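Got a structure for you, questions after.
One protein chain is absent from this view; the other protein chains keep their places.
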Amino acid sequence: MNKAFKLAYGAMVALAAAAAAMLVGALVMAAIGADVAKTYATILTEPLKDLFGLTEIVVRAIPLSLIALGVAVAFRSGILNIGAEGQMLMGILASSATAIALPELPKPLLLPLALLAGAAGGALWGSLAGLLKARLGVNEILSTVMLNYVAAQFYTFLLRGPMMDPQELLTGTGTPQTVRLPKAAWLDRLVPGTRLHYGLVIALVLAVAVFLLLWRTTLGFRMRAAGAEAKAARYAGVSVERYLVVAMLLSGAFAGLAGAVEVLGVHRRAIEGISGGYGFTGIVVALFGGLHPAGIVPASAFFGLLLLGADMTQRSASVPANMVLVLQGAIILSIVSARQFMNNPYVQDKATRRLAKLFGKAPPLSPAVAEAACPDPSDVAEPCAAGEPGAAGASAGAAPGAGKGGRA
Amino acid sequence: MNAANFLANILVLGVPFSVALLLAGLGEMFNQRAGVFNLGCEGIMAMGAFLAFLPPYFLGAAMPMGAANLLGIAVAMGAGALLGLLFALVTVTFRAPQGIAGIGLQMLGWGTAGTLFRHYVGGVTGVQGIKSLPIPGLSKIPLLGPILFDHNPLVYLAFLLVPASWYLLFKTPWGLKVRSVGTYPRAADTLGINVRRVRYQALALGGAMAGLAGAYLSLAQAKMFADDLIAGRGFIAVALVYFGRWSPVGIMGGALLFSLAQSFQLSVQVAGIKFPYEFAVMLPYVLVIVVLSLAKKARGAEPSDLGKPFDREQRV
Partner (left out) sequence: MRPEPIRTLELRGITKRFPGVLACDHIDLSVPEHSVLALVGENGAGKTTLMNILMGLYQPDEGSILLNGREARFRSPNDAFGHGIGMVHQHFMLVPNMTVAENVALGIKEAHRTLSLDMKEVRRRIAEVSERHELPVQPDAYVWQLSVGEQQRVELVKTLCLGARFLILDEPTSALTPQETDELIALLKKMSAELSIIFISHKLNEVKALSDTVSILRRGRVVFRGNTADHSSSDLAALMTGHEVNLPRNECAEGCGEARLQVKDLKVRSDRGFLALDGLSLEVRAGEILGVAGVSGNGQRELADALAGLRRAESGSILLDGQELLNRRPAEVIGSGMGYIPEDRHTEGIVPSFSVKENLVLKDFATRRFSALSFLRLRAIQKNADELRGRFDIRCPSTETQAGSLSGGNIQKVILARELARGPKALVAVYPTRGLDMGAEEFIHKQLLARRKEGAAVLLISEELDEIMNLSDRIAVIYKGRVLKVLPGGTATKQSLGLLMAGVVDE
């Protein structure tokens, strides 16, 4: 498959997934008697109606993209990090604590320091799951999910206790939140009158960095190899366990940074509910974006739109904001199904031919697999899938040995 | 409160707390024995909890409480089975990776339950729930009586399901098929066993039990529904199966262990011991991690095909 085809294919998968998901969403909406068309229209178009809406989409897209980039790095390295939620919270704590502890530092020092602290907090939390998997073989989905719950409790504990704003104690209101963070730690606003902040720059730079890391460096090569086929990677000398931990450090760092960026750019104090489910939405964004920065950036914008739209429907169409979770779950299910379905070699073959016709190119020669007769199922793990009588008609003519200058 | 009472209190609370974990765990055991792990258990429990809650909430005035409860349970189990089948469609027919698909199902279940709840119920309200049914005579035994024999019927049912599950898995033809399909599906295939169908069946059963577990939580344990009712128990149940070595008795042991951690948290508060609330709440989750870390690889216990999709030509 050449590059153009790969892109078209990927887009097809994303669209099919979105359509299936919207269908499921429509079912749930119908169950609560909401106007399906109106709701979708609200979700997808309301936010785009004014500048504020547009900037709010980006405000949400920033932490989403950072988390999704981290998730992509982890998934591609073979470790399924579901702990972004907890890692983000740890990042928020770390960066807030740093800012609160060092208010006299000037901005050029405090801001980067706070951001780094956030990344470090997330990295540390993520590395726990990485080490558990590498050393003790603990399933990372379970450990990261558990760590999410632990982090949430820890966060609440600190915000209600040691880190609570002393003002709250005095006035007796007891809102679990920290003091307003020093101005020197703030990420400045890009567009006055909106909440859009410089975190955008950070996110875009890191998107490029992730691409370079995974596909242009030796470290990325090792990580991708470990994630794609751990056995072969070991045979090639890659220490799979080590890179599992590295991947979780990076992934956690991104989530922690997302938290830091959110607290320093948007809220300027640590409050409850700050993570807003970004940790889980970020995973969906990563999948929807094909685990690639080029897909993640637009996907984050799309999901920023969805999140904002869902908030709006709560007000206007009285559809609860939880609806967004339904859509996300449905999207995950449809993406993984669609991808698997389309990875079926028979379907791929058929799709290749149709798309080739669409683009006006000659249909491709039968794959090199035609070299020998299809391996027999009982000695090979992945036998060729079912065929229809028609499909092989063309390729039987193309004959085994259809390479260039092949022998008969 | 003295030490003996404190301990007794933990145990008395611990037994009913273990039921949700036990039910979901047994269901997940069938899933995993057939070769599929369903992380969406949490989402199925949420849906089960909500749907079980609906009939008593709406119809509580119109029909006897017992009937409303039964209706709720039936709906919860039915919905659970359907969600299990949905998961089977995605992982068995479409052969999608089970881990991520499970997370997707969890979000779907959780989100749907939450959406429906907000729309139809709105605030946090309670129901009468299922009443306790002490076994006459036995429940009066000092110390052991309240721990073992003074609970609502679902508790008894859950513990009876332990030997029942054992029998189903090890002594019936279906159980034999399930075990073969989860370990060496190709062998089962060559013997004419429909691997996919067996997996669908196992997932439906697992889903129904997860639904029942959710129903227990809303009707018998908390006697209400809220967003965070499930609080990770579905995931803990999945971990339990691994910890319990895919055997009913092991899962029961694990469920009791984790529920003790939770009842410890409650007893601590009741006893007025100065222990930060949040750390007590953390305890079960930390315990899961500890337990997963210490569990060694068991030879021959794990369904060797767990997590792998079965890949062969469709048969006419």
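All chains are identified by letter, namely A and B, in their written order; residue positions are counted from 1 within each chain.
The rule is short, and it goes like this: a contact is a pair of C-beta atoms (placed from the backbone, for glycine too) under 8 Å apart; a residue touches a chain by one contact, two chains touch by 3 or more.
All values reported here derive from a predicted model rather than from experimental measurement.
Of the candidate positions A:R135, A:R216 or A:R354, contact with the unshown chain belongs to A:R216. Listed residues A:T156, A:T194 or A:S239: the one in touch with the omitted chain is A:S239. By the touch criterion stated above, the residues of chain B touching the omitted chain are 171-173, 176-177, 179-180, 183-184, 186-193, 299-301, 304, 312-313, 315-316. On the side of chain A, touch with the chain left out of the figure occurs at residues 2, 216-219, 221, 224-225, 228-229, 231-239, 345-346, 349, 364-387, 389, 391-392, 395-396, 400-401, 403, 406.
The rule is simple: only the chains that are shown with their structure count from here on.
Against chain A, the residues of chain B that register as touching in their complex are 39, 43, 86, 89-90, 94-97, 99-112, 114-116, 118-120, 186, 231-232, 235, 238-239, 242, 276-279, 281-282, 285-286, 288-289, 292-293, 297, 309, 311-314. Residues 24, 28, 31-33, 80, 82, 132, 136-139, 141-143, 145-147, 149-150, 153-154, 156-157, 160-161, 280, 283-284, 287, 318-320, 322-333, 336-337, 339-341, 377-378, 381-383, 385-386 of chain A are the ones that touch chain B when the two sit in their complex.
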